[in-house]
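Only a single protein chain was left out; the remaining protein chains are all shown in position.
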Amino acid sequence: MPVVNVALWKGNTTDQRRQLVTELTDSVARIANCPEEAVTVIVTEVETDHWGKGGRLASEL
Amino acid sequence: MPVVNVALWKGNTTDQRRQLVTELTDSVARIANCPEEAVTVIVTEVETDHWGKGGRLASEL
Amino acid sequence: MPVVNVALWKGNTTDQRRQLVTELTDSVARIANCPEEAVTVIVTEVETDHWGKGGRLASEL
Amino acid sequence: MPVVNVALWKGNTTDQRRQLVTELTDSVARIANCPEEAVTVIVTEVETDHWGKGGRLASEL
Amino acid sequence: MPVVNVALWKGNTTDQRRQLVTELTDSVARIANCPEEAVTVIVTEVETDHWGKGGRLASEL
Partner (left out) sequence: MPVVNVALWKGNTTDQRRQLVTELTDSVARIANCPEEAVTVIVTEVETDHWGKGGRLASEL
């Protein structure tokens, strides 16, 4: 049942995404008392020139 | 007024997306009693190595 | 696998939400060639004074 | 920088949400190599009659 | 066409939301060269004990 969306800057390796999926699924399933099978994790990688932080493009920080 | 976001695995054709937009707009407009013109549908296609299912990357299931 | 988010104005009955879930799941599963069991639909009902349309609060249109 | 949205069924305690925030922040910060301070976690609790699973309202499963 | 989602802590007045809708619609329509009528703004107010910042619940900062 739980759906986890993670938005972060582009540039992560497949290993990093695999680790994110493994750890976030474990935490959410354990804490929310549901089977891991029910957990969806979507990793949205965003270009830094499409991300604003403190009023500036993250590509220009 | 309604905004529909559909996140699914990458690999759909334009025909499939056209059909999704047509059917989802029809259902939502009819059920929510609003004009079709008011319905927005956004199709987000996600790489399977950015999607976690049951604790594993969907690209490695 | 597919996750469908529907954001619309508050005020729908359980019957309307049931019908939304039934029809959207049927369309998405059929078009995306996946089992209905894999489809998640989240209905987000929004107060009209939390929704802007054409620069005005929907509660004040 | 990372923004984590967790959508799950309503009914979690503050302790559970605290634990979710603690663990998800730790994992994301460590894996994405960013300070914990930069991580935002939003927990969206959804009524089961606003959540569709396999074509049915979760409240009616 | 543009859809703007603003997630922020609960506690804003209708005036604040009206002002958000007015200003965000104006900026997006002008910058993206589309009519204001086409812009949707959804304001999602989140309880501080459903929001994590730096690994802690915002209600406990």
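As written, the chain order gives the labels A, B, C, D and E, with residue 1 at the start of each chain.
One rule holds in what follows: a contact is a pair of C-beta atoms (placed from the backbone, for glycine too) under 8 Å apart; a residue touches a chain by one contact, two chains touch by 3 or more.
Note that the structure is a prediction, hence the values are computed from the model and not measured.
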item	value
Where the missing chain makes contact, among the chains that are shown	A, B, D, E
Residues of chain B in contact with the chain not shown	4, 14, 17-18, 20-22, 24-26, 29, 36-45
Footprint left on chain A by the chain that the document does not show	7, 46, 49-57, 59-60
Contact set of chain D toward the excluded chain (per top definition)	1, 3, 40, 42
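The working rule: only the chains that are shown with their structure count from here on.
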item	value
Duplicate of the B-C contact set - from C-E, A-D or D-E, the pair where over half of the pairs recur	A-D
Distance from the mean Cα position of chain D to that of chain A, given in whole angstrom	11
Whole-Å separation of chain centres (CA-atom averages), chain B against chain D	21
Residues of chain A whose C-beta touches two or more other chains	1, 3-4, 20, 24, 40, 42
Chain pairs in mutual contact under the definition given at the outset	A-B, A-C, A-D, B-C, B-E, C-D, C-E, D-E
